[in-house]
Every structure is written in C-alpha cells, then in structure tokens.
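Removed from the display is one protein chain of the complex; every other protein chain stays in position.
So, subunit A:
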Amino acid sequence: MDGILFHVSSKLLILLLSISYFTQEISCLYEDQAGKVDWKISFIGKVKYADFGNNKLLVATEENVIAALNTKTGDLLWRQVMENEAEQQIQFFNVNKDVTTVSGDQTVVSYWSINNKELIHVIPIEGSHIEITSFYLETGEIKGIPKKINTPWLKDAFKCASSKQYFACVQKNGEIEQIRYINLIAENSEVLSKPIEFSETGEAEILSFEHEIPSVLLVKNNVAKIVHFKNDVEILAKTFLPNVVNVKNDVGNQLYQLEINVNNPEKLLKVKGQDKDGNNQVSVDVEYPKGLGAPYILAGQCRTNNCDLLLSSIDHALLFVRIPEGKILWTREEALSDIVAVEFFELPVSELDASIENEFKTSSQDILSMFINRILTQSKQLTKVFIGSQLMMNSMLVRDDFGLHKIIVVVTRIGKIFAIDTLSGQTVWSYRLPHVVPFDNRNGGDVMLFVQRTARYSPFPAQCTLLAKDDTTGNTVMFQFDPITGLSSRGVVKLDRKVKQAMLLPYEDKNHLKPFITIYEDHSVKVHPEESTVIVKKHVSSIYLYMVDEDAINGYSLQLIDDRLQTFRHWNFLFRGSKLAGISTRPSGERVHSQGRVLPDRSVYYKYVNPNMIAVATISEDPVNKQVLSIYLIDGITGMVIYALAHKRARGPVNLVHSENWLVYTFFNERYRRRELAALELYEGHVQSNSTFFSSYAMSQLPQVQAQSYILPAVPLKVTVTLTERGITNKCLLVALNTGAVVEIPWALIQPRFADIPCGPEESCYPYMPEIPLHPEATINYNQTLSKVKGISVAPARLESTSHILVHGLDMFYTRVAPSKTFDVLKEDFDYKLIILVLIGLIAASYVSKTLASRKAIKQAWK
C-alpha cells in the first residue's frame, strides 16, 4: 500500500489518510474466497444475427454485444460490449475469416478478430445516400474512390434488403407490385425491376436471406418465396415459411424451416429440411421445452450428415438443436439480461421443523388427545431424522439457520419469471407469461411485485403477486404464484381495466395473507382478495397513497362512500414545468435501530425518521442556468414540503437513495464537469417531539437539515444502500460504476458533519474530504466486470451483519456483503480442532492434577 506513488503531494496525503481510515472499514476478499459465496452469470441479450465460424458460434445482439459461444456447451467464449445501443445498433453482421459489423446511424464498420475480442479496424462512414466505398478489411485502407448511386426511387427504406452485391426493394406502382434491384459493384450499375407474381393477397415484404447465390425472401401473407439474383432475377416457384434458413452441406444447399407438430404432443416442434425444389425432404421431431415461446431459426451449419441449428424463441431463449437426432444440446435464457423486478424470498422450514411447530399448535385441551398427538408427531420426527425426507433432500430448498439460502424471483421485460437459488445461481423454475409487458406509467416502476405472504407461515404456501400490462389490450394482468415452487392456482388473470396504482397493505388476514388494493382511473378501489375488504374498511382512515402524473404528484386517502371504497385527493404538488428525474421512498422493511446520534458532549441528537417521506428530484430547463436540479422532501400524508433545495447547472441522470433519516443523490455538475454526490440528514434536535409514535399530522417543528456534498470521481449508474434485519449494522452505499465495478462506500464517510462539533477518531468521525476515495479493495465484485448495470437489489439475511446483493444488467451477480464485518459468525478459518484439543487437554490436566494433589495430600498426612 505504501508503494503507491503520486505526483501531487496533496493527493498523496488524501490517499494516505483515506487508506488509514478505510483499512478499518472495508473487508476485501482473499483470492481463495472468490466465488465462494458469489456467482456471476453473463448474458448477451436478444440475438439479432448469428453465424458459425472457426468452430464457434458468433452472435450480434440487440444489446449491442458481439460474442462467441462454444457450440458444444453454449458457454461464452468472449463478449464485446459496445456502448449506446440506441444509436449505434448493429445493422450488419458477417462472419468470414473474421467478424465484420456495421452499426449505427452514423455508420461505423468494425472488423473484429474471431479468436479473441480484439478490434482490428474501425472505419467511419459518412453520408446519407447510397454510396459505395470499398475497403481492404485486413488493413482498413480505402480501395479506389467512393461511388455514388442515385436513388430517387427509394421511398420506403424499410422494404429493402441487401444480399452480397445486390440491393433490392419492393415497390408498389398502383396495383402492380414489383421488385427493384441493383448490382452495386457492377461497372455501370442500373436499377432493374421485375413484377412479383404471387397468388397470395396482402402487401409483399422483403427479408434478407443467406445463400451462395445473392438472394432475398419475398414474404406475402406468411408465405415466402426465394428470389435469386444471377444474371437475371429468378423467383423460385416453391413456397416456404418466412423462417426458412439456408444451410450449406456437402451435397448442396438444404433449406430448413420450423413447423408445429400437430400429431405428436410429446414433441411439439418439427424441423423440416428440403432443397429448393422441395426434394430430399427430411423431417425431425424435436422435444421442445414447454416453457419456452415460439421459436425461429437464426443460423445453421452442416457437416456430413449432422446439422446444427441455432433457434431463438420469442422470449429471447437461445437453443442449439442437432439434427437428425433432434436433440437440444443447450439452452441459454437471454431474457435474464433485462430484469425489471427482483424480490428475495425466505425458504420454507424443513418438514421436521414444521412438524415440531405443528406439535404445539393443536387447539385441543383434552389430555389424552394431546398425548396421542405428541406421541404421533414425535415418532414421525424420529423416523424422519433417521430415514430423512426424500422430497426435501432432493430439492434442498430448506431454510437455513442464518437465512443465507434464499430464492430470488426476478421478472424480466419480456414477461418471463425466473426463480434463482442464491447458493448456486441456478434457475429453480421459470414461467413465461405470454403478451405481458411492463407498464409505461410513472407509478411504482415497470411492474409491481407484491409479497403477500412469506414462507414463514407453514402450512400456508408463500404467495406473491405480479401486476403488469397486457400487450394486446393495454389492460392490467395479474399473476399470483408461489415463489418457492412457481405454482399458480389461477394462472394469468386478465383484469378488465387499467390499474392506475396499486399498493400492498401491511395488514394480515387470518391466513397471514396481506391484501393489496388496486386503484383505477375512475378513483374506484378494489381489494385483492375480495374477502379482505372488511380488513381494509376497518383501517380505511390510515391508508394513504400517492400517484405521479404528468405535471403533478397527487396524494390520496381512502374513504368509504355508501360502503364503497374510493380515493379522496388529499394534497398536490405541482412540477411547474419541471421534469421528474427520480422519486424514492424508504425501503418498506427497513428498521431504524438507534433513535439518535450521540454527540461528543454525551447529549443525543434525535433523528427525524419520517416513514411517510417521499424524496422527489426534478429537473427544470432554465435560460440562465441551463438545467436546475431540485430536490424536494415531501410528507406523503399531508403533502407538506419538508425541505427543498436546488442545484444550478446540474444535469441528470439522478440517483436517489433514501434510508433512515437521510437522503443521498448523485448528479452531474455542468459547471465543473464532474459527478457529485450530496448527502442530507434530518434531525429533530435535542428534544424528541414524540418518542412513542410518529404522526405526519403532528408537526411541532421542522427538522434540522445537515447537508454535505462530495466529488464522485466515477460515473455512477445505480446507487443503493445495504439493508439488514434489525438495522444495527452500519449502512453502506453500493454504487455501480460504468467501469463495471460495484463499490461499497461506508455511510460514515459521507454522513454530513456538524459544523460546530470537532470531528476525529475520538468522536468516531471521519474528517471531511471533498473527494470520495474509491478504492479497488472496496469493489464487491473484485475483478468480475459487470456490464450495463440496470439495478441493484438488496435484501437482509437473518444474520444481522449480512445483506444479500443482486446486481443485474447484462451480467447477473450475486454476493453477500457485511458492512460492519461478520461480527455475529465465527470466521471461516476458525480453528475448531485447536479449541477442542485445548479443552480436552485442560480437562485431562485437571483430572491428573486432582489425583496428583490427592496423592500428595496423603503423603503429607503420613509425614
């Protein structure tokens, strides 16, 4: 550590100071601990283009990733993540000796090495019309002068396709549809056309098609015909399905397409191969997994008699099929590269523990029946101890003592739900919801995932509800399932309206099920399950909610009108032309352990812990200051603005983290061109207004706000805070950076300091440093780079010291963090043998000395 050299002496001082502080806080990893509790799964996203080359499978995806996969196992050989998929989407992908890609509106031709992800050349191309530039791919030099082609006939660029040197479009001249094409590299190229002869009705479309002879596919009403460009254009007579793929084998070209197998319910998919005239037909039945969506062929490769086909399903799974066996060699679930909701679930207790619990639950007071019950359950327990329960042993999904083994339920953007084991990272179950997509409103995120009952209440199963949007109607769909097994008794329930807002209530019914309410556009309220309406009516005066609209945040309460539940607008907050940049509430399960902060003079400064507080960030366009970031702390019940502050010349993206009595946010300071992190902390003062309960209505004094700001020498993508069972453990911020690291920043390092109170080691306070030191040792994912992080989810373990962390994005990374170190468990390398040996030795020594002493006493007595 002392070997690090810096040219600026002040920087050196900052660093040494911070290192000396950090070494007490951060527990980094030893090499042999890597991968012990954490796991990482890498994804590539929805595959757009695929090709075989050099015994590898090369793919380009919608996430702007180029990757090579092992054809035997489907493992990732290398992956190159390119930035900015919105503007630089890959448009062309070709595998020859190496990989060529063309991407973006401002077109860039890139040439990649096939064996490693090395970028050999990048050639930028400018111009908005058709222009032909030839390059030597190996060197990147331009060959000859660019050639321009006049394209006044190009009206609809979407109905065009290119194939090798040919560029073809479909055009409609009145009733006659014709295909217009051009040979781009011919000396005197001119546009030729041919009318389309198609018996089908509807609009013709053109798709690109891989073949030795330059060709395209003409599709009309789900029937495809192959068009060859030779000297003349030739439309083949034989019709195919639009997902037809040409695979070259030793004999010639074989065309493969997928069909539904009506006759065999076991093997739902049929791969049909034939040549271009419909001869040499082969048909292979494939045992297609039932949970996956409809497939289509992406690429294929043949060697002697074996053919490999790469399929993709509409729910973004990749399958590798070998024919003629019809066996699926491997599957990759690429849906997991875009997760929209995450929830951690406790596992149910083992059958043995459950039976012990049930032993004391019997309500019968009769001595005899109680005795019989006890004997019965205990004999059952005995047999279980000796024989072991087969069912539970197989799945091993049993709660452990420390709550370290959990199930993570993730909902993906494509509408597929996965349950993942925290110990192994393996998918326990998955469920596809067809036509289910995230909401597009501002309330409560992309989808809503409510935990109605955890697995704590045996024999009742855990229950979880997902609310999302139906893709076809736009209405809301509801899916209720058991997060441990994935079983759903009712399946996908389609509601007849759009849900505007929904909320899980903290009250339990007699089956320990928490009801939730859904609110509709017409202010009507519905309770799920309906039997719990009684409970909601009982607590109607204490249910409040808020909704974010285009220009305002509105607060509502519930009221009973003619025995019907309705919302009642309580307060409003107007944006006044600003745009919402972020909204944050405290984590629902969070507990605040200490009510105040002890000052060096032994007085207590009480925290202002308002469970109803909403933190809102808005960005306003300003003629003088460009953009202004405003932060408002609003009470969610009264709508009162507790505190407001503004940063001039500040720009998003804004990350808001709200926990206990503090708020942390990050933004971009345009004046100094740097990322900043600011922390606000709210205190009631030296007197606590009401120590027993908190009411938003009773506002005796405004909280005192401490604020401090820091320079963050990195680009944060997502920020969150650790969460532990009882809130005793120190808090740590987790910041995902664009470099692929997730760093842990102790809250104590950024907690605002009091201006008039000394700060030093004696007060257990870190002196203020304007720049937050980010140390490599503080990276929780050590050398595992995480690309395009979209979220970090945190859940407490039953061990107070530990939190579960799931970072998702293009990679999924799970680990456990202990911000105050694992003070409540013995170290891994704790020497049990030594302590047992010492104990045995001591006992033996005490017996030996006892006999020796007695012998001595006898001898003394004889003297």
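The rule we apply is simple: a residue touches a chain if its C-beta (ideal position, glycine included) is under 8 Å from a C-beta of that chain, and two chains touch if they have at least 3 such contacts; residues count from 1.
Criterion: contacts and distances are computed from a predicted model.
Chosen from "V-type proton ATPase subunit a", "ER membrane protein complex subunit 10", "RNA polymerase II transcription factor B subunit 2" or "Nucleolar protein 14", the protein name that UniProt gives for the omitted chain reads "ER membrane protein complex subunit 10". Which of A:331, A:709, A:751 or A:785 touches the hidden chain is settled by the complete complex: it is A:709.
Among A:37, A:640 or A:728, only A:640 touches the chain left out of the display. Screening A:566, A:585, A:612 or A:822 for touch with the missing chain picks out A:566.
Touch with the chain that is not drawn comes from one residue among A:98, A:676, A:725 or A:811, which is A:676.
Residue A:632 is the one among A:93, A:181, A:418 or A:632 that touches the chain not shown. Considering the complete assembly, subunit A touches the hidden chain via residues 10, 13-14, 541, 557, 559, 561-562, 566, 568-576, 578, 620, 622, 624, 628-632, 634, 638-641, 643-648, 650, 676, 678, 689-690, 695, 697-701, 704-705, 707-711, 767-771.
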